[in-house]
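With one protein chain held back, the other chains of the complex are shown just where they sit.
Every chain is named by a letter (A and B) in the order it is written, and numbering of its residues begins at 1.
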Amino acid sequence: MKRWITGLLIAGTLTAGPALAQDQQPVRLGIDVPYEPFVVRNAEGNLEGFEIDLGNELCARANLDCTWVEQGWDGIIPGLLARKYDAILSSMAITPERERQVRFSLPYYNTPSVWITARDRDIDITDKAALQGLTVGVQRGTIRDVYVTQEYGDILNIRRYGSSQDVVNDLQAGRLDLTFEDFPIAVDAIDFREADSPYKQLGDSIKTPTSIFGEGAAIAFRQRDEALAERFDRAICEVYADGTFDDLMQQYFDYDLSTPPSDADCAPFR
Amino acid sequence: MEQLNAWFTDLLAGNAIFTANTLGFYWDGLVTTVQLVFLCLVLGIVLAVPLAIGRGSKRPWIKWPIYLYTYVFRGTPLLIQLYLVYYGVVFFDGIQDSIFWVVFKQAFYPALIAFTLNTAAYTTEIFHGAIKNTAKGEIEAARAYGMSKPLMMRRIILPSAFRRALPAYGNEVIFMLHASAVASVVTIMDLTGAASYVYARFYAPFAAFSFVAVIYLCLTFSIMFCFRKLEKRLLAHLRPRGA
Partner (left out) sequence: MINFQGYGPRLLEGALVTVELALLSLVVAVVLGLLTASAKLSPNRLIHGIGTLYTTLIRGVPDLVLMLLLFYGGQIGINMVTDQLYYAFDIDIFINVNAFLSGVITIGLIFGAYMGETFRGAFQAVDEGQMEAARAYGMNPLMAFRRVRFPQMMRHALPGIGNNWMVLLKTTALVSIIGLSDMVRVAAEATKATHEPFLFMIPVAAIYLLIATLSEWGFARLAKRYSTGFGESSEWNN
């Protein structure tokens, strides 16, 4: 009942200037759930994971009170621009197309992408001719979608899904020959590094070209919220400088996904 | 103002969204949509004709199961039917190793099956209504000629029922074209799938979806136009003379 009454009122709220309000009002962080181990909703209904811990740490350092808002991937940038939340902290890679829409922070982690297939399949990912007609699954609108479309568009049969969970589901159902997945997601969902896993990695992990894969994942802000973005940039420099990032990373991962900002990037904050 | 300007130049000049590449996606989407809709309509008719005849049968064990089928498929959303076929087939034991998997592995065929079952249910009811409304005189005349029941069905009842069903069936064709947009949720790159892709890639929902809306509009009008023509030809005997 209440839901549609508020809905009917078009939820129009007036605030008096965001710059002034930031210290009092909580900063809302948008995130696409689940994306294990970065974020997952536990049995009690709370969000947890690497990005939740990292986000809370950054907020504490920036002296901000933060809350999390759940948002599906397809609508995550429009949602930011619509001010449903004030920043996206959801493993979003920096890309030129996105930079036209949002202001990115410094990257806070960088992971490669990997090709995954069933363990008993014999596929040579470097031999493009042999890939003809195979089906690959990717999450729609991600950098991996862009890469596969650009590099393998006329060879592979590409199926694009709304969420990474849907990709894994169809891989397990046997509908896909391959997936091209973010490394940590693949480790977590498909467990391909274990010897008894039914899946395996094909070829090398892929991080280039940078024109597609970017410099890593960063927090996205509305372009006009420059001041807010700088507070997070400073916090990212700090967690890298004092080792907090590495500690946090080791809690969740047994591999390195850090991308320490350069001295030049952090110079303004010293 | 700057933003508005940028938006306009994007829209008018050689923009970043509608490149040869994305237009290719739309074209493939158009082909997929037309294939999917055309195939499901043809298969739907093939199923619907015997079902419509059976639906008018006097035997309850023929009549009621058909009615139950049309009732269920007309009373529930196509999206649920699609989910059931798409996710459901995986749970038949051993289907992955059977010859059927070649078919069910892709998204196209589960969607085609769901769409066919759906449109067949509606078409059955349309044909059933048309058969029921056959003029008594036509049947009496056929009987007087000594026609057997099957012959009468084939020569008299069905041809005139098809003509009468034409306007309603035209609506069903348009309905199916529009309903086929849900195919995109199981990753089929139909017209809507192509638009969703362009949207997700460039964050340009307005351009991506209004472009595809115009394509659907053109398709709808073409279908309407064809059915008008067809009705004019086939229902010519019902028009007042000289009109």
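Everything that follows uses one rule, which is that a contact is a pair of C-beta atoms (placed from the backbone, for glycine too) under 8 Å apart; a residue touches a chain by one contact, two chains touch by 3 or more.
Values in this document were obtained by computation on a predicted structure and should not be read as measured data.
Undergrad: Determine which of the presented chains are touched by the chain that is not presented, and list them.
TA: So, taking every chain into account, the missing one touches A, B.
Undergrad: Please pick, from B:67, B:87, B:101 or B:162, the residue that touches the omitted chain in the full complex.
TA: Answer from the full complex: B:87 touches the omitted chain.
Undergrad: Using the definition of touch stated at the top, determine which of B:60, B:75, B:94 or B:137 touches the missing chain.
TA: Once the missing chain is taken into account, the touching residue is B:75.
Undergrad: For the chain left out of this view, which of B:106, B:123 or B:192 touches it?
TA: In the full complex, the listed residue that touches the missing chain is B:192.
Undergrad: Which of A:169, A:197, A:244 or A:258 sits in contact with the chain that's absent?
TA: Residue touching the chain left out of view: A:169.
Undergrad: Against the chain that's been left off, what residues of subunit B make contact? List them.
TA: Those residues of subunit B that touch the unshown chain are 1, 3-4, 7, 71-72, 75-81, 83-84, 87-88, 90-91, 177-182, 184-185, 192, 195-196, 199, 205-206, 209-210, 212-213, 216-217, 220-221.
Undergrad: Could you list which residues of subunit A touch the chain missing from the display?
TA: Residues of subunit A in contact with the hidden chain: 1, 3-4, 7-8, 10-18, 72, 75, 78-79, 81-84, 165-166, 169, 224.
By definition in this document, only the chains that are shown with their structure count from here on.
Undergrad: How many angstrom lie between the centres of subunit A and subunit B, each centre taken as the mean Cα position?
TA: The mean C-alpha positions of subunit A and subunit B differ by 39 Å.
Undergrad: Looking at the complex, which residues from subunit A come into contact with subunit B?
TA: Listed in rising order, the residues of subunit A that touch subunit B are 73-74, 77-78, 97-98, 101, 135, 137, 140-141, 145-146, 159-162, 170, 173-175.
Undergrad: In the complex of these two chains, what residues of subunit B are touching subunit A?
TA: Counting only subunit B, the residues touching subunit A are 90, 96, 101, 105-107, 185, 187, 189, 193, 196-197, 199-203, 205.
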